[in-house]
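Yeah, one chain of the complex is gone here, protein chain that is, but the others are all in their spots.
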Amino acid sequence: MLTLLNICLTRRLLQSMLNPSSEQADRIARLFNYFNVAAGGMVLLVSGLTLYICIRFRSKKTTRHIPEQTKGNNKVEALMITVPGILLAFFFYQTVSVMHSVAPEPDHFPPPDVIITGHQFWWEVRYSAAGVTSANEIHLPAGKRVLLELKSADVIHDWWVPALRNKMDLIPGKINHLWLNINKADTYAGVCSEFCGAQHAWMRMNVMATDSTSYRHWLQEEAATALHPADSLSAKGSVIFAAKTCGGCHNISGTASTGQVGPDLTHFASREKMLGGIMPVTEENIYRWLSHPQEIKPGSKMPNFIFSNDTLKALSHYLGQLK
Amino acid sequence: MTDNIKIPETKQAIPGLSINNNRGLLQWITTVDHKQIGIMYLVVAVIFFLVGGLFALLMRIQLAIPNNHFLSPETYNQLFTMHGTTMIFFVMMPAIFGFSVYFIPLMIGANEMAFPRLNAFSLWMTFFGGFVLYFSFAAGGAPDAGWFNYAPLNEKNYSSSPGIDYYCMGLFLAGIGSITTAINIIVTVLHYRIQGMSLTKLPLFVWMVFVNAFLILGALPSLNAALAMLLLDRQFDAHFFTAPGGGALLWQHLFWLFGHPEVYILILPAFGIYSEVFQVFSGKRIFGYSFVALSAVAIALLSFGVWMHHMFAVGSGTAVNSFFSASSMLIGIPTGIKIFNWLATMYGGNIRFTVSMMFAIAFLVEFTIGGLTGIAFSIVPLDWQLTDTYYVVAHIHYVFIGGSLFGIFSGLFYWFPKLTGRLLSEKAGKWFFWLFVIGFNGTFFIQHILGILGMPRRVYTYPDLPWYGFFNFISSASAMLMGIAFLLLLWMIHSARKHGTASGSDPWDGFTLEWMAASPPGNQNFDRLPVVHSRRPLWDLKHPDNADDE
Partner (left out) sequence: MENKTMIKLVIGTEGIFFLALIMAFVYMAFVSGYEPANLHALNIKLTAVFSCTLFASSGTFWMAEKNYNNSNRKGLLTWLCVTMLLGLIFLGGQAHEYIGLINKEITLSSSLFGTSFFTLTGFHGLHVLIGLIVFGILLVLILLGDFDRPGSSVIACAGMYWHFVDIVWLVVFTVVYVLPVIHVLK
């Protein structure tokens, strides 16, 4: 009990169901509370009965009497059917009503605010209206109803931000939708919740909910093309990036690199974390990653390049400047 | 009293070799005797349990602390896939079949299964299925897409090692073995019952296994079809599960059309074992026989209409989800009936706390927890928050271990004297019970909380979020207790066979016919058999003035 209390008090439990933070989450959290009460009661009933029967009817070694051979009792059976039946009927009603409010299905979905595409092992985030593409950090306006479109580029993934509650699969060849009304501006951690291969564990994301002004501001910044290299080292890095076929997989707007296979790097350095949450974006980390990607995230699609020290320095400096 | 006894009529001569010649291993390999085959099934289950359990412990070591590098992600993914596949197909299924083929003839007063050679064939199909699955380790990597092996991750582009090909072939072979066993069981029960034992007078274990056999016949073909299609995809570039716009979901439909009944296939025989154990160790007959028996049929029928509750997050729409939500909830009712009828059976009884009974009593509580968390998954919005998290891991282990495995342990302690003629030590058995039950709850109860805290399943490691490391460490430490407990059980079996107390033919004051046979039973099973008038022929024999009146 103490531990449970403690958990509730732990501030900023990023990735948890204990602080529902969207309208959808509130509805589901209330239903979960009903369920926990009913289920807890049922467990107490069964374990209480078991304990009582075990103590009262335990065999006394001295006198082994033959108990009365009862056969059954239809009234008791009827009770066993109706009581759970009523409970289940209640929960079925709740199920349907919460489903309708959390996941309404209009005849035609309006254009989505954001399109999320699952890749092994990262999240592609596309805001078509604003012409913005990003990865792993999903900026959304708080206090506004948004529609997410979910799809997959390879295997099945699953969108899950525990504090926002409802999951939805990202399935190749299928388009799914998810409604969200995030209550307050904050950062919410999320994960891929359907096993998707070697690095399923590191397919994490953050949902950054902000008020609508900062959201619009962020979109404008993201829509801009990449910054030009500010110093000679990053200029060297940008040349290497183009020459070493990095651009075959990665896109950097405003340059010749237009690959769509890996995460978009236009504003890479403005993100907090890289590699689906493994480490923060710093030049040192980029350096480490580029020098042996298959050791840091084995199974990811990033091949092991053999770069000289200077090349690595220039590249990581360049990427570290892409705010 | 002698009027009630007769010499059994031999339905069929036992083909092949008799048990008591001295040919050692070769004799076991060539046997078609249902008792030897039953024991071999149990041995297969124990061996695979050791391997599957070892995998589980390796996984728990990896997860004991955050950001651990004990196992590589590739290894971890192979281990959890093999752990699930092994435990379900090569531990639980063989253990259930072992008890079934050993005890069905004994409990219905027959001297063999209907098709002894087919019985041996089934055993060897199961065995070679497991062998083929494990051969993948030597052939370049075990399957690594999880035991339910979702498409398109199971396809060549995403899983290039041959592991999944071996998964297909291994499970296909074992599946054929399961189907032939099921056929054998049904025919035996329909045609080999002793005179007087109508279908309504079957011991509940036999009834549950009988119903279960139909479930196997209905469920396994979907899996076999899906495996055949997957193999065609992988080997001949067919496009079943790579088809754009739905191929990936076809696998899920076919797999869960098998997979959900499979869960009941693993639990119904355990329900049968508990039903026997509760009766004998309470000294009472079952409360509400027909309700317990018919609720099994209800579960079996419903199980074919609930598969999509594994797929609530695929975006099927409210109408479809509502239907499968309702059908899944309905299963709670027959299951509840069973739990309360067992409690009512104990009520007013004379309860003897043998290890077998203790596992049955523990099951009541553990399975209630597992059943209720199961209801959580039928409530669609709760499924949306809980599915594919550690909550579901906790749930399946509460039903598989707290339900099926406790049943197998309960049956082992109950029937071990019949299998060997010797008793397992009750004293050491209580140690085993408490170690295992404490270890089990310590490992898995906490995983409910981890799920609620947002930990997804099947991750090879996790970042150091608040409480994650602490709870995972407790879970891992408790898992070790289960490992130690199982080693204790193996030692107990070994020492009981060497110098256990001789049990005699009826150590528990049993109710059903197997306790009429010698321990272990001779070649023909029975020297004498009573005329059956009720569901408890031995009770009638022991209490002629208080005989059952069905």
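The chains carry the letters A and B, assigned in the order they are written, with residues numbered from 1 in each.
Here, a residue touches a chain if its C-beta (ideal position, glycine included) is under 8 Å from a C-beta of that chain, and two chains touch if they have at least 3 such contacts.
Computed from a predicted model, the values in this text were never measured in an experiment.
A.B. asks: Which of the visible chains would the unseen chain be in contact with across the whole complex?
C.D. replies: B
A.B. asks: So which of B:47, B:250 or B:294 would be touching the chain we can't see?
C.D. replies: Going through B:47, B:250 or B:294 one by one, B:250 is the residue touching the chain not shown.
A.B. asks: Taking the full complex into account, find the residue in B:41, B:115 or B:409 that is in contact with the omitted chain.
C.D. replies: Candidates B:41, B:115 or B:409; residue touching the omitted chain: B:115.
A.B. asks: Among B:218, B:269 or B:483, single out the residue that touches the unshown chain.
C.D. replies: B:218
A.B. asks: Can you tell me which of B:239, B:528 or B:543 touches the chain that was removed from the display?
C.D. replies: The one listed residue touching the chain not shown is B:239.
A.B. asks: Pick out the residues on chain B that sit against the missing chain.
C.D. replies: 114-115, 179, 182-183, 186-187, 190-191, 217-218, 220-222, 224-226, 228-229, 232, 236-240, 243-247, 250, 253-254, 257
The rule is short, and it goes like this: only the chains that are shown with their structure count from here on.
A.B. asks: Which whole number of Å gives the spacing of the CA centres of chain A and chain B?
C.D. replies: 34
A.B. asks: Under the touch definition given earlier, write down the residues of chain A that touch chain B in their complex.
C.D. replies: 4, 7, 10, 13-18, 27-28, 31-32, 35, 39, 42-43, 46-47, 49-50, 53-54, 57-59, 64-73, 76-77, 80-81, 84-85, 88, 91-92, 94-96, 98-100, 102-103, 105, 120, 150, 154-156, 158, 160, 162-163, 165-169, 171-174, 176-177, 189, 191-201, 204, 277, 298-299
A.B. asks: Could you please specify the touching residues of chain B with respect to chain A in the complex?
C.D. replies: Checking each residue of chain B against chain A gives 72-74, 77, 144-146, 150-153, 158, 243-249, 282-285, 287-291, 313-315, 317-318, 321-322, 325-326, 329-330, 332-333, 336-337, 339-341, 343-344, 346-353, 361, 364-365, 368-369, 372-373, 375-376, 378-382, 384-385, 387-389, 449, 452-454, 456-463, 465-467, 543, 546, 548.
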